[in-house]
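The complex appears here minus one protein chain, its other protein chains still in place.
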Amino acid sequence: MAVITMNGRSARLPAIVALATLGAAALGLAACTPTQSSDDSGGADAIPAKIVIGATLPLTGTESKTGGRFKQGYELAVEAENADGGLDLGGKKVPVELKLLDDTTDQAKAVNLAQRLITQDKVNFLLGTYSTTLVEAQSTVAEQNQIPYVNGGGAATSIYGKGFKWIFGTLAPVENLATTEMQWISEQQAAGKLPKPAKVALIWENTSHGKDFRKGVKDFATAHGTDFQIATDESFALDGKDFSAILSTVRTAKADLLMVDAHLPDFITMQRQYLSSTMCNKLITYGARGAESDARAALGQKGVDYILSAVWWNAQLGDKGLNKDFIDRFTAKYGAAPEWYQAEGYEAARALLAAIAGAGSVNKQKVRDTLSTMNIDSILPGGKLSFPPANGGQADYPFVVQQNLPDGTSPIIYPADVATGKGVAPNPNCKG
Amino acid sequence: MREALTLAISAILLAGFYAAMAYGLGLIYGVLRIVNLAHGGIIMAAAYLTWQLFDRFGIDPYLAIPIAVVVFFLIGVGLYLGLVRFLPRGPAGAVQSLLLLFGVWLVIRNIVYLLFTGNDQAIQTRYATSSAGILGAHYSVTRILVFLVAVVALVALHLLLTRTYLGKAIRAVAQNPDSCTLAGINVERVYAFTFGLGTALAGLAGVLASTLFAFNPSFGASELLKSFVIIVLGGMGSVLGIASGAVVLAFAEVFSIYVVPPYLTTAVGFVLLVVVLVLRPGGLFGQRVLR
Amino acid sequence: MTALLVGESVSRHFGGLRAVDNVDFHVDEAEILGLIGPNGAGKTTLFSVAAGSIPPTSGRVLLAGRPVSGKSAHRSVHLGVCRTHQIVRPFARLTVLDNVLVGFHYGRPATVPHRDPREVAMELLEFIGLAGDAHRLPGALTLAGRKRLEMARALATGPRVLLLDEVVAGLNPAEAGRLVGLIRQIRDRGIAIIMIEHVMHAVMALSDRVIVLDHGRKIAEGTPAEMVDDPLVIEAYLGRDEGDEEPGHA
Partner (left out) sequence: MTAARPLPWISLRALITFAVVVLVLWTGPLVLPLGDYTHNIIGLTFMFMAAALAWNWLGGFVGQISFGHSAMFGVGGFVAARLMLAFGLPTVVGWLVGGLVAGGYALLWGHPTLRLRGPYFSIATIGVGEATRLIATYWSDFTGGSSGLSLPLSSGPTKYQLYWYGLYLLVAAVAISYWLRRSRIGLALLAIKEDVEAAADVGVNATRYQDLVLFLSGTMVGVCGGFYASYQAFIDPQDMFSFDRSISLILMTVIGGIGTVLGATGGAVVFVIIQEFLLANYSQLYLGLYGILLILIILFEPLGLTGLLLRLRRLIGYRRLPADAGGPASTAAGSATEAAAAEGQKGMAEEAQP
């Protein structure tokens, strides 16, 4: 028996010793950590020689493509401002400098670089990076350091639900994507083109994007009582290999509307399985997916016919006013038509510049206040951009709903005031 | 009930792809006792090769199979002669091979990334979305094709290992390299060939994957992990073992939707992996694990 | 006097194969028991059971009346039964001294050493004849050296019963002779020894008693003298020859 106890001690003792070491080291010394003597020049009201706006973007890594697009948007906006000598601060033209760093789509890096821009490069303001998680991580730094942070790349409502005061986003919540689509759908119901009540199959990727989409659909459905009934409500993991199980639940639910929120790879895989399983719903949407060229390339024209999709912005809005101006200058500079990424980047930068001009100074507090109260003309749907504090500083506007037509076009079909074409429902490809 | 049947069939179709996915990993492990962490990278690279052949020269993915197999066989032999050969045998070597081949994977990923950027790619064949009916329900032609190819590969591999002299040599080496050296078999050559063959099979899996899924440079990770699950489930005994492992996993994933929420189906595989490893280690890889 | 280590109808089966089949044995303090038999007779398997590495299918092994079989290997060592391996298994990247120290530190947890274990270990190495190599790595030793190391490491655990698996085999006559002497000295320290050995003259010279195993069964037991002209034994050795590996370390 002595054997056991003896052995027991010899092995357990170390654990205790070690944890004691750990505990002592951390707890005991926790007290004696120097603190920083903070020199906050944030309050300085003096008109500077130039205004430095810092930003990180995923110029490499998984989001590099999108990061590059936002870069174009940011640079175009700043360039336009500097074209006439810069921002007008109290009658003095002050040039704007954009300090852009690559966060390589890495969270820790996005945070560290933001920290560096603020404390080391002493930038006056921050523009955001792309993709919800990076923005979410970065926003905490901006909030901690109380520096205005305007982003066009973070849509998740969770970012703006934390009561942060310094974070502003130009992307309308994904709820609105669902809501706008639902509005069009219920118009079709009213016109008797879609059944009422309509059975909805709700399939969403398990991300904040998917969650917000789901919320939008459900809220709209409950608000419209009997018009909609959610027949299935399933979420799936990213990069699924086989959706037959989920699709079979949709089939058994005999849904009229198939409303999915997915990112590109899953959209392609699922839509291929959907088509080849010869299912056919009166209306399909994959959230924002379907109108992009990648989708047509991967699924073929017939594969994406009549898919309903909604985006934050669309070049077809560009036939007049600010939009025309934006698209003309963009195509002139980059020789290609902008997509919503560039537009959102452009608007984020423009909003910040407008706020600085409005505040007439680089005082962070003043600029922040201006941002939270201003309401400027915008290229975004609805024509106005503001950051209502009620939404935690997230812009709020309808999406533009597009539908793929057999002729290869995807006209805007909703909202009516910007529509460039007429929507089709129910899906003519379905027989019976 | 007929829903269950429909699911069962699509599970079998999925199992086809899974099996094709795991052959290479299983073979290389069975013979060289090396876990080829570059497996996923090879699958991904093969997908890109297929895509390029299709995109530039309009070669149909299924016609690209022989090309891919040859190319990746050579790559595999190259990898063995250039890198793996220098690893010490035995436990130390086993651990080092993990790290070495993981390095290879990283390199492959980076090369593909530099060549084709990180964007998602997909191959759109005429028949990509066309379907055929089995027992009333409809299934994607591609999935059926993939399944058939997997079965053909299974039979071919089985015959190769059991009927041919080379196959017999491979299995002999797998059992006891030393005595093979004595028996005058050139073990090194057998190893090189096996590694090539395993890589070629991974290439095949890549071709098949490219017809089913969209892919990008980080594609292949989940394929690798699932291949682990499969060879662990099926044991390393034989090609048939792998196939059965694939069936188990596919059914577990597809039918687990009745038990767990859909988004956890992927986790099912990994839980299975650990449980099996722990509970039936003796049966794993067809030999004693506990030392 | 009472037997120190007793095996009561010990059996160990691998699937259908009866590697050890209902074997009784016993060894007394300061006694050397020889364990012989053709390859595949189940000698090593019997060792593994006695040393606790593998549990018996049936039967049990008792040390001074307390069961040692069916427990984990390290428990048996702590109780006082230690085995060496036919193919020596030194810790290749530990010095000879450290190899022995492992035995000292972990083989006898009950006894708290009053002296620096490294001194004790050095003394043991002196006794075993490896003192000069204390700070070298096993890889640098001759086969004989490694066999001695294997024994030293086992002795370091302070065993009451020592199981030696073919320690003489593979050595040249001179080395073999010295090792035989060494084994006697160990026995004279009052340690009971069971030794598996193919080198007949070694077994015959050392053993007080010999047990003959064939196909897992005990076919004979007695003094070495009795064994040499036992027909069963002769048949077992000459009658059929089997080159197959023994189960247990397959």
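Each chain gets a letter, A, B and C, in the order it is written, and its residues are counted from 1.
As a convention for this text, a contact is a pair of C-beta atoms (placed from the backbone, for glycine too) under 8 Å apart; a residue touches a chain by one contact, two chains touch by 3 or more.
What you see is a predicted model; the values in this text were computed from it and never measured.
Trainee: Among the chains you can see, which ones touch the chain that has been omitted?
Mentor: A, B, C
Trainee: Check each of C:S11, C:S53 or C:Q86 against the chain that is not shown and name the one that touches it.
Mentor: Within the whole complex, the residue contacting the unshown chain is C:S53.
Trainee: Which listed residue (B:A8, B:I144, B:V187 or B:L225) would be found touching the missing chain in the intact complex?
Mentor: Going through B:A8, B:I144, B:V187 or B:L225 one by one, B:L225 is the residue touching the chain not shown.
Trainee: Touching residues of chain C against the unshown chain: what are they?
Mentor: 51, 53, 72-74, 77-78, 82-83, 85, 89-95, 97-98, 101-103, 105-109, 112-113, 116-118, 134-140, 153-154, 156-157
Trainee: For chain A, enumerate the residues touching the unshown chain of the complex.
Mentor: 7, 10-11, 13-15, 17-19, 21-23, 25-27, 29-30, 32-36, 59-61, 64, 102, 104, 107-109, 111-112, 115-116, 119-120, 132-133, 136-137, 139-141, 143-144, 156, 158, 162, 206-208, 210-211, 237
Trainee: By the contact definition given up top, give the residues of chain B that touch the hidden chain.
Mentor: Residues of chain B in contact with the hidden chain: 29, 33-35, 83, 86-88, 90-100, 102-111, 113-114, 221, 225, 228-229, 232, 261, 263-264, 266-267, 270-271, 273-274, 277-278, 281, 284-285, 289-291.
One rule holds for everything that comes next: only the chains that are shown with their structure count from here on.
Trainee: Name the chain with the Cα centroid closest to the overall protein Cα centroid.
Mentor: Of the chains present, the most centrally placed is B.
Trainee: Compute the distance, rounded to whole Å, between the mean C-alpha positions of chain B and chain C.
Mentor: The separation of the two C-alpha centroids amounts to 46 Å.
Trainee: Express in whole angstrom the distance between the two chain centres, defined as the mean CA positions of chain A and chain C.
Mentor: Distance between chain centres, rounded to whole Å: 72 Å.
Trainee: What residues on chain A touch chain B, complex-wise?
Mentor: 61-62, 64-65, 206, 234-237, 239-242, 244-246, 248-249, 251-252, 264-265, 268-269, 271-273, 275-278, 294, 297-300, 302-303
Trainee: If you look only at chain B, which of its residues touch chain A in the complex?
Mentor: Contacts found on chain B: 3, 6-7, 10-11, 14, 17, 117-120, 122-124, 128-131, 137-143, 212-216, 218, 222, 250, 253-255, 257, 261-266.
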